[in-house]
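Here the complex is missing one protein chain, while the rest keep their positions.
By letter and in written order, the chains are A, B and C; residue numbering begins at 1 in each of them.
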Amino acid sequence: MRQHALVNHRRPKNEDRTLIGLPVAERQGYLQRIRTMATSEKRKYKVIGTRPIRHDGVDKVTGRAQYGADVRLTGMLHGVVLRSPHAHAKIKSIDTSAAAALPGVRAIVTSADFPDQVGRIVELGEGAVNMRHLSANVMAHDKALYKGHAVAAVAADSIHIAEEAAKLIKVDYEPLPPVMEVIGAMRDDAPVLNDDVRMTEMGTVKPDAKASNVAAKFLFTKGDVNAGFAKADIIIEREFRTATVHQGYIEPHNATVLWNADGKVTVWISTQGTFSVRQQTAELVGIPVSDVKVIPMEIGGGFGGKISVYLPPVAAILSRKTGKPVQLLMDRAAVFEATGPTPGSFMRVKVGATRDGKIVAGDAWIAFEAGAFPGSPIAPGCMCVFSCYDIPDARVEGYDVCVNKPRSNAYRAPGSTQVAFAMETVVDEICEKLGVDAAEFRIKNAAKEGTRRVDGPVYNRIGMLETVEAIRDSEHYQSKLTGPNRGRGIATGFWFNAGLKSAVVATVNLDGTVSLIEGSTDIGGSRTGIAMQLAETLGITAEAVKPQVADTDSIGYTDVTGGSRVTFATGIAAVNAAKEIQQQMVERAALLWEVDASTVKYDDGKIIGPASKSFTFAELAAKIHEVGGAIIGHGTSSAAEQGGAFGTHCVDVEVDPDTGKVQILRYTIAQDAGTAIHPSYVEGQMQGGVVQGIGWALNEEYFYDDKGVMRNATFLDYRIPTCYDVPMIETIIVEVPDPAHPYGVRGVGEVPICPPPAAIANAIHAAVGVRMRDLPMSPPKVCAAILQK
Amino acid sequence: MRDFDYAAPTTLADAVTLLSRGNGAARPLAGGTDLIDHVRTGRLAPDTVVDIKKIAELNVLEAGPTGLRLGAAVPCYRVYGHAAIVSDYSALADSGHIIGGVQIQSRASFGGNVCNSGPAADSTPSLIALGAMCVIAGPKGTREVPAEEFCTGPGKNVLQPGELLVEFRMPAPAKNSGSHYRRFIPRNEMDIAVVSVAASVTLDDAKQKIIAARISLGAVAPKPLLATDAAAVLIGQSPTDDVLAKAADAARKIATPITDMRGTAEYRTHLVGVLVTRVVQAAVTRAKGEKLDYRPGH
Amino acid sequence: MCHWLCQCLGVRSKKDEEHWQSQWHTGNRERHDLLRIMATIRQIQKAPTMSKKRVVSTTINGNATEFLCEPRQTLLEVLRSVLNMTGTKEGCTNGNCGSCTVLLNGRPVTSCLVLAVEADGASVRTIEGVACGSHLDPVQQCFLEGAALQCGICTPGFIMQTEALLEQNGHPTEADVRFHLAGNLCRCTGYDKIVRSVLAAAELKRCEATT
Partner (left out) sequence: MATVYIPPALRDLTGGVETVEATGHTVRAILADLEPRYPGLTARLCTDDVLRPGLMVAVAGSMSKLGLRTPVPENAEVHFLPALGGG
């Protein structure tokens, strides 16, 4: 057999060989070549800044890692959600009798099976949610508000029976005109989606307010914007549109739920936040949070889209009705049509500058599509639009607007990419008109420590300036770009980064290793980043820490894996746990040596006592039981707030002038990571964010027909970049330590998605002389712009 | 997925019997890369799926002095992995290389692609440009239909109930001939053609003037088109910019594209001209025996 | 109960239904049952006839394996749900993401677009069969050390597709790698470290072959 021949061939020939069957020296050579960072990096720490193999890595390259859809339980039923074919319709009646009669069908649910929710606002750590809206999103009540909106669900013995049954459910709809675009939805005569939505401003609704698609208004001002523009020698004012786009994680949503006979509910799920799922599920099915246990499975990408619940409450009710575990898996069309997206937008940005290249005033008007229910990231959008610059006088006005699209959700620096596209393109046009270098202009106007943002607060130490300087000084920016129809563009982006709450527990094992239990679900290698901070603090190796993500019954409250917060905040919790361990180790050593604990100190992985007494961590770990029980360190973090994250990008493109197609030739990103814990995964976040940004810039969009039906709900026609569409993404990690973290960590996950659309738009202009102000900058649009030139 | 029966006949006669008996509710399965998706999404609802990959006649792949025989179920990877196809029927290799990703090419066949009869099918224009005949077996025997007449509209073709596409036959290439297929897509791979063009040209002995040409257009009409007038413009001419522009104009005239999520009618018509120019140029380069500098998607 | 009864009675058609209707006692209890049975019969008549399950004999990762499946079940579904080999992932179910890539008779295929019955007599290689015991394959090792994964959901598909590439091309260029892997989507990494790891794996395999 061929298989056997291969297997034999791979078997290592002798004991001197490493895992991969190569002598150690040769293996190091390969590693060097795989790893992209320069070998000359200076090292302040022993573990931080190194590139250990991630602890969950072998499971993930062998297929052993268990994701949500891999859950297999005895007696498990399979469910299917029936979804609305209409973008906007009244649901007059639902007849489930034919489906219920199909052999193998075990239960059917509709919104009638869910407890009524008042419009109570519940704080979910990362944001507040109106429970009535969340419930109506999970299962449509009296109206379907977007194509794909859940209307009913079936659990059956097999997925095929469940699918057949779902087709037998008869729903009587009264179609209503769909409202698909933000400006149209704001008009007084637009059909209103939700009769309980009125415009709020800073939490207050005007007494005479009518039901409206405009759910919220935000206004920020700084100084006197009119006086500011009066000082300007040049004013550029432009309008921008961006299309609805999806997070595009490869793993569809899933949930497996058992509602046990004792009333306890267990949820197995791929999620960004187990505690958030616990609370949302408990609220929506009407039981105490302590009756819900959420078990985190490995998660196949989230980017903000796996925070809100869709399936767990539905599976829970199906399980309650059947007494069996129920698994619900979305297909790709449902993922596109019913989850995700980040808002489409309309923006008007006006910036004034003096002849010598100083920005003096900014004015922005921004409207985001919230989707079916309020809650777009319009507030951060408003707060980010001018956040990279020191602007004396500015004003920003923003609107959160309901349309018949899926309820929008966070997507990597929510709101910031849209506004960066607008602002950074206007800045590029000012540079062009003034004839100044785009990098120097940004350096001259950069926000820095002490700069007051338009929303009020003053920046602490930030690295905006440093990222622009890193790009300006890069080989890429300094190199000459030659060839027809080629151009270079740069752009900068900002994101806040969140702090929020985390908890960890660390236990010393007798063999000198430490078990680390944490509540932060791991989407991109954060287990290792947290373990490295614990290891650094204890002076042990990263491999000596055994990290594990625990369920909601086994670890303290931990907020979602989002907001670029895990390496920062859960890292602080791990450092705090390590400090507790240090203290206890010192006490044990004192007992063992029979000396006073005040004479013992913990130093770089060693426990040092009087008279040259010392233990290594492992030596002491082996003896701790002689003088006591387990050593357990606890750590939490809650108060710390991160400083902001900045990144500056440089891209070279080539535009086909006949077709309008844009090829990315070269891409460099410089980003402030504070302190890079595991540089490979910092680079990975930067590279991944850039390529998502490239997709958003060039081809990704929800394409709707006139009935409000998404025509491209597949990975064939919703075109995320393939590896054949992009070059290597060169990374420059800038390190301006964040004073709020013991090792200076800044979150790196989100901000890299912000600059690409603007950088590419600016490069397209440099290449063929057209300004693109409408995302995506797909070939037909670029071609039309070139032909109209 | 909807329930269905499965049969895997080993002879053409059995396959025809099974397909005839199904009274339209039996569908042939070659690579399955469209069929299985269509059954899953409910666009097709066969009662029986007839796997035709075990039939020898549908797997034939022979290039000889009399031309090329390409079995309808031969997967793409065998097409572009065949040395004679790469050198003498290059447009077929170009098509096979960009139908889906490599995984799809392991299974998808030209026969299946043509029988799905999508206006944007990547194999059909190449077959038309190379003058392929479609050999069809059915309850009443065997018949042949030129590739440009096989499709009759979106998802529609000349196959009658019980009939099965068996193979494509193409004449041996003339001396100094070359062919190329290219499509325009927004990404560089994994996409459906916004517009596609295949061309085959034959040059005179001096390799200066075009003495024969066939051009086919995809995704600009209800079915792939043979652009007779555009080809006629080239005959007796050197492929100068001016001549190519005239051919492009002639091709644009027969394009009647629709506006959909992949492009507007105006944009598609514009692209027809761009692609005809580029594809004819590329075919000429190959006809001269020169290496074509071409990366799919670029 | 009703379904079982119908099957027992062999009720498959309108004619059968009428036959049993005429035969049945129509007491209250019976009438109730009969109504339920008739409702079920109508469902069965509407639903397509259940096909018999097939026995499929394959070789999976070198082991002779037999399984039972319906014709409508895909190879992906059978691997994951019948054989409990969940290493092969589902991302889109229409062949556009590559997460479910396995090797069928040595060729990479998206197993969501293969009927399990088609695998009869074939050899199948999945992610579970790439490592040799506890020894990782060079591709797996390079993905691991090159940080070529973040969430890891696309990783099994990428590894299988890379195995297929390196079996036919031991010296791929970066362009070769990118073209060959275009059918595999990754949303986390931006592909940079994946492509580097594939190139490193090619080098490592070459080196292994000479030592």
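Criterion: a residue touches a chain if its C-beta (ideal position, glycine included) is under 8 Å from a C-beta of that chain, and two chains touch if they have at least 3 such contacts.
This is a predicted model, so every value here is computed, not measured.
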| item | value |
| --- | --- |
| Left-out chain, listing which of the shown chains it touches | A |
| Contact partner of the left-out chain, one of A:565, A:588 or A:649 | A:565 |
| Residue, one of A:641, A:705 or A:774, that touches the chain absent here | A:641 |
| Full-complex contact with the absent chain, from A:288, A:457 or A:629 | A:457 |
| Sole contact to the chain not displayed, among A:274, A:327, A:497 or A:778 | A:497 |
| Those residues of subunit A which, in the complete complex, touch the missing chain | 121, 123, 126-128, 201-204, 217-221, 247, 302-305, 307, 377, 379-380, 383, 410-414, 455-460, 495-501, 562-565, 638-639, 641, 740, 749-750 |
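Following the convention adopted for this analysis, only the chains that are shown with their structure count from here on.
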| item | value |
| --- | --- |
| Chain centre separation (subunit A, subunit C; CA means) in Å | 30 |
| Residue numbers of subunit B (touch at least two other chains) | 1-3, 188-190 |
| Multi-chain contact sites of subunit C, meaning residues that touch two or more partners | 47, 70, 72, 93-94, 96, 179, 182-184 |
| Complex interface listing, subunit A residues touching subunit B | 160, 163-164, 658-659, 661, 663, 698-699, 703, 711-712, 716-717, 719, 721-722, 724-725, 778-780, 783-784, 787 |
| Residue ranges of subunit C in contact with subunit A within the complex | 2-3, 36, 39-40, 43-44, 47, 59, 61-62, 70, 72, 80, 84-94, 96-97, 99, 106, 123, 125-132, 135-138, 140-147, 149-156, 159, 174, 177-179, 181-197, 200, 203-204, 207-208, 211 |
| Touch list for subunit B against partner subunit A, complex | 1-3, 184, 186-192, 194, 260-264, 267, 270-271, 274, 297-298 |
